[in-house]
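In this view, the complex is presented without one of its protein chains, the others remaining in place.
When the chains are written out, they are named A and B in that same order, and each has its own residue count from 1.
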Amino acid sequence: MKQNEKKVSWISFLLVLAFLGLVFWLDQIIKPTNKMYMLMTVLQKGSVYALAAVSMNLLNGYTGLFSLGHAGFMLIGAYTYAIFTIPSSARDTVYQYFDAAIRISFPELLSNSMGSAGTVLGVAIAVIFAGLAAAFFGYLIGLPVLRLKSDYLAIATLGFAEIIRAVFQWQKLGPITNGSNLLKNFMRTSLFKLKVGDTKLVFSTFVPVLIATLSIIVIVKLVNSTYGRAFKAIRDDEVAAEAMGINLAKHKMISFTVSSFFAGVSGAMMAMVLSIAQASNFKAAMTYEILLMVVLGGIGSTSGSVIGSFLFVAASEWWLRGLDSGKFLGIEAPGIFRNGFRLVVFSVIIMIVVLFFRKGIMGEREISDLFREKKKAKGAAR
Amino acid sequence: MGKTILPYIISGISVGGQYALIAIGYTMVYGILRLINFAHGDVFMVAGLMMVYMAAAMPLYIAIPLMIVLTVLLGFLIERVAYRPLRTAPRMSVMISAIGVSYLIQNLALYITGGLNKNYPSIPWISDRVHVLGLETSRVTIITPFLTLLLVVLLVLLINHTKIGMAMRAVSLNFETSQLMGIRINNVISATFIIGTFLAAVGSMLFFTNYPGVVPTSGAMPGLKAFVAAVFGGIGSIPGAVIGAFIIGVAESLIKGLDTILIVNGTITEQIGFATFSDAFTFVLLIIVLVFKPTGLFGEKTTDKV
Partner (left out) sequence: MKKILALALVFCLVAAFAAVAYADNPVVKIGVFEPQSGDNGAGGKQEVLGMQYANKMTPTVEIDGVTYDVQLVFADNASSNDKAPTAAQDLISNGVSLVLGSYGSGVSIAASDTFLNAGVPAIGVTCTNPQVTAGCDVYFRICFLDPFQGTVLANFAKSELGASKAYCLAKLGDDYSGGLCNYFIDAFGKDNCVYEQFPEGTSDFSTYITNAQNQGCDVFFSPVSTEAAAQIIAKADTQALGMPILAGDTWDSNVILNAAKGTDVRICVTTFYQEGANAEFDAGIKEWINSDATALANNGGNDELAAVTVMGYDAYYVALEALKAAGSVDPEAVLEVLPGVTYEGVTGNIAFDDIGDALRDSAFVKECNTETGVWDFVTVATVG
């Protein structure tokens, strides 16, 4: 059995590596003017939402804390990342109406002394910084709200996300946040290119996918640790968990802060993928969408959340696009297939999942479980 | 000073009355099902949208009652289709279903309107300009609070003096026991949804006459604010929801005008930008209440059972 576990983790490690290699290869061959570039868009956005969904699942699925504040933490992450990676040459154009207060750009600062390695390091630091900022606010918000029960917690976190959004749009904070105007020109995926010798290597999709992969691995490790087991105990029965000696307040706080941290990281990724950051985009609707991805994949399954978000993004950005533009599966009906039909079909699918397939795609299982089950079935057959 | 503040108070009371009509739907449903009906605000928006389309096709004296009937039907159907099958499921599933319904309704509205702003038809008489207390305003602003109070009184009478009202009170006290006592729980829940959506339909008429633009997201913010009002007043309590709604309406209106009030007053000389927080302030109120008095102003004490 032990050996089997080891084998599974080795196989998954190799699979992840192969996937990353594939993404890297696709990055080199598919250019933005290519028709297949939609695939890259889906990979980029999908990894952003996958991390967001997995981090939300940590809270809602594993710990049983129904929180709806995700968009707020992503906003903090996006802004932190953006503000600390705007190069000094572009800062005055970006802060068009204000006198920029924060004048540090990590990638620029480090590249002065370390070259392109410094740029990479600077981006990494900014991403971690984004996560830390979100985690810090998560901690502060967690202090009052984690005492609340189910739906009260949901509505309070939703409220906090709205408050965060308003604060970031406040004119008086303009020198830091650029008021309600958008931030741009910071380090974004289109700039992730490296010249090695004569060949130009592109990392536009590889970087977000890599960040998401690493973060999700960390979350999986956490879920499988003693902490993770404590989270699940809290979810299943708070009173029983407390009776068994689990410190409720501490574990809820850990889950909430870690979830906020990765929400912040995914916010930073969202900024680099979209190449802009603006508070007005991080509405409650974004949280709802992420929640629906989690539901689609199965509440309480990490691989489910990943699959759910990639499906969600691919369907809404790519596969179902024809529903909006008059032609779908070869059927032409511009009267019905017009703007917005895609989202209608999509929300109907989601309602069907919510009502009739309550477990989502994966239920509470993981991909590795499927693998094991298959093995078991094979063994039994033999 | 009084002359400066008065317009904000009047407009706040009017908005508060409209929130109150939505908030009752939230508070009644929560009282019985312990469910935050996230789709309630969107039903309110649909009522507005239906009025837009029907007023273009038929005279108002047919359109208005028909709009109310159809809205009530929609509320009834949502409960039947999206909430009833999940009656035994965990509370989180039902709430997710509510969010899903809200997502579906908004997307459907987006599809039908093409994402464009629809202008609410002006209903004669109530949208006329009137001169009150030295102010120019529309008649609907003045009427709203009175109409709201009238409806609330009727509702309270209904709950306290009819059979269905008694059943509602019983169900909200204890779901299982009342079932054992022979109350048809599904009928009671349907009745609750019908009353809630009826009030939301009336509220939408007042709201959109006052602010005549209907977009798919029109219901989201008023819905959330009305829910906050219900929590503020103590969820499950109808007078609480109404008072909470009036407080939130007036506070929101004052926040929007706070810069001006303080400048005219001489307290500050430069704009601070409080108007940015007009929506967020509602949530600040909510969190303060939740942290310090989770049962709200009029809510009853409840203890969680193991």
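Please note the rule applied: contacts are C-beta pairs under 8 Å (C-beta built on N, C-alpha and C of every residue); 3 or more make two chains touch, one makes a residue touch a chain.
Remember, predicted model here, so these are calculated numbers, not experimental data.
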Inquiry  = Of the residues B:L151, B:A220, B:I235 or B:L285, I need the one that contacts the missing chain.
reply    = B:A220
Task = Would you mind spotting which of A:I76, A:V120, A:A134 or A:A166 touches the chain that isn't drawn?
result = A:A166
Note = Touching the unshown chain, subunit B contributes residues 4, 7-8, 11, 15, 110, 114-117, 119, 127, 129, 135-138, 207, 210-213, 215, 217-218, 220-221, 253, 256-257, 259-261, 263-264, 271, 273, 275-276, 278-279
Query = On subunit A, what residues meet the omitted chain?
reply = 31-38, 41, 45, 90, 93, 96-97, 166, 169, 171, 179-182, 184-185, 188, 190, 274-276, 278-281, 317, 321, 324-325, 332-336, 339-340
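Rule of thumb we're sticking to: only the chains that are shown with their structure count from here on.
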Ask   = When the C-alpha atoms of subunit A and subunit B are each averaged to a single point, how far apart are the two points in Å?
value = 33
Task = Using the touch rule from the top, collect the residues of subunit A that touch subunit B in their complex.
result = 60, 64, 66, 144-145, 147-152, 154-156, 158-160, 162-163, 165-167, 169-172, 180, 239, 284-285, 288-289, 291-292, 295, 299, 338-341, 343-344, 346-348, 350-351, 354-355, 358
Query = Tell me, which parts of subunit B touch subunit A in their complex?
reply = 34-36, 81-82, 85-86, 89, 91-93, 95-97, 99-104, 107-108, 110-112, 114-115, 217, 220, 224, 227-228, 231, 271-273, 276-277, 279-280, 282-284, 286-287, 290-291, 294, 304, 306
